[in-house]
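Single-structure report; data block below.
Removed from the display is one protein chain of the complex; every other protein chain stays in position.
After this line comes chain A, so read on.
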Amino acid sequence: ERRFRSASGQPIALRRRQHSASCRELAVRCPRLQLRSLSAVTSAVWLAAYGLFALSENSMVLSAAIFITLLGLIIYLHFVKVEQESLLVIGSLGIQVTSSYASGKESTTFIEMGRVKDVVINEAIHMQKVIYYLCILLQDPGDPEGISEVVPLFQSSKPRLDCLIEVYKSCQEILEQRTAPRVE
């Protein structure tokens, strides 16, 4: 497991596992939810609610604030906070992309190898920055020259170029076996 940095400076970790000659798994682990940011947000929301209560003398504001904080935390952990993003490349079969959320939910996408044209590092403008990101180029099975779709990977962890180059090299070693003639 190697440590890298994400595009915003957070520490992330890359883990590579080779299951067989044509099967590799690359997993990027995002930093966990920090206690200090959680307590900062909770204190800010509760202070604002106490200020509203002091202005309006309505005690429902306080219970509403507690309810909102709990509900917001649950929604954040289940839908927003990604704990680990992994890429499983199986040589002749396809590519599987998995995102595991902090609440334990896992969402998986599988792309068969016939639809995969290439895995490349692309650079694009995102918000006010230019970032490198890894993406899978998909092709139509009937049109091998055109690119039908772009699937960006590692959207939540956003690794920097050094981590992306490692993942790119690992993927290319597997993808090259598609076109290289088999040497017995």
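Assume contacts are C-beta pairs under 8 Å (C-beta built on N, C-alpha and C of every residue); 3 or more make two chains touch, one makes a residue touch a chain; residues count from 1.
Criterion: contacts and distances are computed from a predicted model.
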| The hidden chain: which UniProt name fits, "DNA-directed RNA polymerases I and III subunit RPAC1", "Transducin/WD40 repeat-like superfamily protein", "PIGP acetylglucosaminyltransferase" or "BHLH domain-containing protein"? | "PIGP acetylglucosaminyltransferase"
| message | One chain isn't shown here. Among A:Ala13, A:Ile111 or A:Leu137, which residue touches it? | response | A:Leu137
| said: Among A:Leu35, A:Leu55 or A:Ile125, which one touches the chain that has been omitted from the display? | reply: A:Ile125
| note | Residues on chain A facing the left-out chain by the touch rule are 117-118, 120-122, 124-127, 133, 135, 137, 146-152, 155, 165, 168-169, 172
